[in-house]
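Left out: one protein chain. Kept in place: all the others.
Order as written gives the chain letters A, B and C; numbering starts at 1 within each chain.
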Amino acid sequence: MENTFNKIIELDDAMKHFRDGMIIMFGGFGGIGTPPSLIDGILDNGFKDLTLIGNDSGFPHIGIGKVVSRGRAKKMIASHIGSNPVAGQLMTDGKMEVEFSPQGILAERIRAGGVGIPAILSDIGLDNDIVTGNKQTCSVGGKKYLVETALTADISIVFAKKADPYGNLIFDKSARNTNPLVAMAGDMTIAEVEEIVPLGSLDPDEIITPGVFVNYIVPSKGVNWKWAWE
Amino acid sequence: MENTFNKIIELDDAMKHFRDGMIIMFGGFGGIGTPPSLIDGILDNGFKDLTLIGNDSGFPHIGIGKVVSRGRAKKMIASHIGSNPVAGQLMTDGKMEVEFSPQGILAERIRAGGVGIPAILSDIGLDNDIVTGNKQTCSVGGKKYLVETALTADISIVFAKKADPYGNLIFDKSARNTNPLVAMAGDMTIAEVEEIVPLGSLDPDEIITPGVFVNYIVPSKGVNWKWAWE
Amino acid sequence: MGMGVEIRNRIAKRAAEEIKNGMIVNLGIGIPSLVPNHLPAGTNVMFHAENGITGMGPSPEKGKEDENLCNAGGFPVSIVKGASYCDSTIAFGMIRRGRVDMTILGSLEVSGKGDLANWIVPGKKVPGMGGAMELAQKARKVIVLMNQTDKYGNPKIVDECTLPLTSARCVNMIITEMAVFQISAHGLILTDLFAPHSINEVRAKTGCSFTIAENVRVIN
Partner (left out) sequence: MGMGVEIRNRIAKRAAEEIKNGMIVNLGIGIPSLVPNHLPAGTNVMFHAENGITGMGPSPEKGKEDENLCNAGGFPVSIVKGASYCDSTIAFGMIRRGRVDMTILGSLEVSGKGDLANWIVPGKKVPGMGGAMELAQKARKVIVLMNQTDKYGNPKIVDECTLPLTSARCVNMIITEMAVFQISAHGLILTDLFAPHSINEVRAKTGCSFTIAENVRVIN
């Protein structure tokens, strides 16, 4: 494959951009749409003290759950950790800090980071201590709202069905979920893709994530975990 | 064509939902992507005192410009009116109020309305009187931001390339522009479409606007104006 | 929920009656997932999932699962004609914009005022709210399907929730194995009774007062 924009790299080269203590944002929802090879790369290279931002903590052996279960995260920002009991245990034991954000608001905060909006206002969970935490409020038109600040990351990792050499991405069915949002929010974005196709072969009307937001493209080795329903 | 969801209607029936003094939001950018038959319907039915929300005021005989030029709008919220001298004259003469919003922030305000977010914070034009107007500010992390409130409308009108009977929409090239955003922001949304295709014939991965947001579908009679470059 | 299949299906069937042609409906896990089985053939309803599906269909046959086509709980589904995929912000945009007509979910407790507590058991289970708050606050109609009592026999419909709220005053209807309640500005109203339960029996197992509709329907 032509590598016109020098974005196509091997997994090992992608790993050179990671380091301990980083803020990593990951695409996916219950593990579906989370990039399996990049997750393995993070594990194999021993990166730790990570702050992970994404929809949920996956399952113990699925998706980001693999990283969480091995104690590599010092903090998570997620909407729930219910499907990963190890995450709950780490939180209870004080080994991992968890910041909960309502699911749709979390997605909007990630998108806000991705499109350079500093914050959004929200009325979700306004009277709920766990949501409000010590968040600032702002009154507009006599109504009080929470200031939900944008989220960005040092590196975003996403999983796509196809990429062209510019990094234009299309996703597969419900594996799209948070990926297009996460793809915009990283200071650097690495896309793991099932297939790389020649420039010009993706229909410009069908591209979901413009390559503008993608720094590197890594060919996927495929999902190597058993799904919860298997 | 099957009309399973009773969303496919004729232009005349669509017009029964309009009335004088309404807030109408329109898709399009410089006239491109603005629904020509719905615009003609509004003109032919004499609707007036309208508040129009959209990217710009088109050209005098193109897009929403046709409505503006005939003095049917009492107010516009737009990012510029530079391409329509009639709009400028109406503003100068005090016959039409114009509220300017930076283009990308206007698009975000429309999107915010569309996804039920009450407002976003913005640092665009923060020290510019015309942008700030009497807008509220909010300080986060020691930085001052403008509170840019969401925009919604009584009716949103959009222009799409194809619709299925559920109102799932795809757009044609750069005629997409603000249409998917406007489609979400209307209390009622009417899509004028070039082609209606059977349910199930649009690829679910390629649908840009889910039919959830579309109340009615009107077949287009096509563009009947001369483009500025013609 | 420790409930027999037959009873679970009876609850789901009653919930299915609330779904009208053209609606967009979000279903929680558990009994709510049984609701589609009880819809009359030809009902045009679009089932919505928070992860970005509009138009979910039934579970695929074993062996035909697609790992990239799953519901918000991570389990394989199919799609119907007219379905579409979107990112999570748009899926929640549908909810917050009021385009999701109904959500049918389970709960730990519901108060007579419609307060919903279905996400935390302090000191035991703090899994995060997921999308529950947005659904509870913003879906046009919130229907709770749950047992009349918890495993210790204590009423789950209460005067004031003891568990932390997911959202206040958001529940419109409760369907249990014993009865159906509407929650209006005037409080809790019993509208349906599942045979062979009696109103007195329901009263004994409800933690708050309720009124009784003029024509209580008895469902056999």
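To be clear about the criterion, a contact is a pair of C-beta atoms (placed from the backbone, for glycine too) under 8 Å apart; a residue touches a chain by one contact, two chains touch by 3 or more.
Note that the structure is a prediction, hence the values are computed from the model and not measured.
Put simply, the hidden chain is in touch with A, B once you look at the whole complex.
Annotation: of B:Leu50, B:Ile64, B:Leu90 or B:Ile105, B:Ile105 touches the absent chain (contact as defined above). If you put the hidden chain back, the residue from A:Gly27, A:Gly82, A:Gly125 or A:Gly211 that touches it is A:Gly211.
Against the chain not displayed here, chain B makes contact via residues 29-33, 55-56, 59, 78-83, 88, 91, 98, 100, 102-105, 107-108, 111, 123-125, 127-131, 161, 171-181, 208, 223, 227-229.
Mapped onto chain A, contacts with the missing chain fall at residues 4-6, 114-117, 164-166, 168, 184, 199-200, 202, 204-205, 207, 210-213.
Here is the rule we use: only the chains that are shown with their structure count from here on.
Highest C-beta contact pair count among chain pairs: A-C.
Comparing the centres of all chains, each the average of its CA atoms, the largest separation from chain C belongs to B.
Centre-to-centre spacing of chain A and chain B amounts to 32 Å, using the average Cα coordinate of each chain. Between chain B and chain C the centroid-to-centroid distance comes to 36 Å (mean Cα coordinates, whole Å). For chain A, residues touching at least two other chains, in rising order: 108, 123, 171-173, 176. Annotation for chain C: residues touching 2 or more other chains are 85-86, 89, 92-93, 95-96, 138.
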